[in-house]
Structures are given as structure tokens and as C-alpha cells.
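All protein chains but one are shown at their positions in the complex.
Up next is subunit A:
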Amino acid sequence: MSALVKIITRDFVRAARSAGSWAYGLVFMAIFLSLSAIALDGDMTVLRQMGVPLIWLAVTFAALMSVDHAFSEDLRDGTTGQLWLSGVSYLSQSTSGILSFALIQLCPLVLTAPLWSLLFDLSGPTVWGLIIALLCALPGLAAFTALAGALTGPRGKGGFLAIFISAPMLVPILIFGMAASDAFLMRGIAAVEFRALFGLSLLALAVSIPATAAALAANTDR
């Protein structure tokens, strides 16, 4: 437990010292959403319909683009192996990596959703549905992205490979995420789609933690 907390604290400190590179995902999201709105000709009736799916896509792609922050730095400079030698198992390294990736990279993306929804003139309940659905999807999104990061390891090329690898796993999350965002308007938080989405997220977490640990082990010993 203490190793877990220490690694997460270290990740926060490192993010604070990284001269803002933790925020690249946010910048990507801002650019992606503005360009989408411009490509859609700024037509508010269209934008209002496209807002929720576009923000979902932006969050997903921003997460994949920032996958290099998950494990590749540690694998590149040998920290993963050093931690393992000093008795921190791969399992706790993968758990703490996924947690800090979710907290540092993904939470800002989700929590700024109200700001982005201004670009698309979304109504209040729509924004609430969007945020709650994104929060439900957050563990799954973090788990699959981090797994892709651990698999590509030190060879990550700006998240391109992560997109190839995790695209199939993200399909169910996108499907249920969109469904949950829509269902909120009619049935609120009690809608069954939210439970399905959160269940999916937890399943993703359960599969990804050991798989990420195995990938870290495979990437460390040669």
C-alpha cells in the first residue's frame, strides 16, 4: 500500500515539474474540438447534436495521445526494473500506474467537459449526463489505455500504436458511453446504461491490471 501511494505521489510531483507536459491532452482536446466545430461550419443546430459524440471522441483520443505518460518513461529509463528489484511487484506498479494515469491525465479531460460543451451549446442536463457517463467510463478508459502503453512500452511513438492496439477494446466503452449519455435525459442516473457502462469499466480494470503487470514484466527482462 505504501509503495502504491509513494509511486502515485512521485507521479504527481513529476507531472508538476514537467513544465506542463501533463496538459498536452487538454490542449489536444481543445484543438480537436475547435477544429471539429469549424469543420461543421459553426452551424449551431448541427453542433448541438454532434457535441456529445465529439467530446467522447476527443476524450478517447486525448487519452490515447497521452499514453506515453503511463509507463513508457519508466520503462525507458529503467525505473520499472529498479522498482521491481527493490521489492515493488509488477502488479502494484501496474495498479499505481493506471491510477495515476487516470488522475493526472484523464480527470482533467473529464472535468473540463462543461467548458467544452459551451462550444456546442449543450443544455444543462446533457452536460450532466455526459460528465457522469465519462466518469463511469474513466476506469475502463484508463485501464485499456495504460495497457496499450505498457504493451508498446519504451517504443511508444506518440500514441499511434496505442490507437492501433486499443481501438477494438474501446468500442464497447464508446457504445455504452454514448448510450448512457443519451439515456440520462430520459431516465436520469437510474438508467440501466450507466450500470452497464460502469460494469464494463470494472471488467476492463480487472482484466487490464494483471495484463499490464505481465506486459511490464515482459518489457523489463530480456
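Quick note on the criterion: a contact is a pair of C-beta atoms (placed from the backbone, for glycine too) under 8 Å apart; a residue touches a chain by one contact, two chains touch by 3 or more; residues count from 1.
What we mean here is this: contacts and distances are computed from a predicted model.
Selecting from "Ferredoxin", "Heme exporter protein C", "ATP-binding cassette domain-containing protein" or "ABC transporter permease", the unshown chain of this assembly corresponds to "Heme exporter protein C" (UniProt protein name). From the options A:A102, A:V127 or A:M169, the residue with contact to the chain not on display is A:M169. Within the set A:K6, A:R155 or A:R187, the residue that contacts the chain not displayed is A:R155. Interface note: of A:A113, A:L147 or A:A180, the residue touching the hidden chain in the full complex is A:L147. Considering the complete assembly, subunit A touches the hidden chain via residues 147, 151-153, 155, 161, 164-169, 171-172, 175-176, 179, 200, 203, 207-208, 211, 214-215, 218-219, 222.
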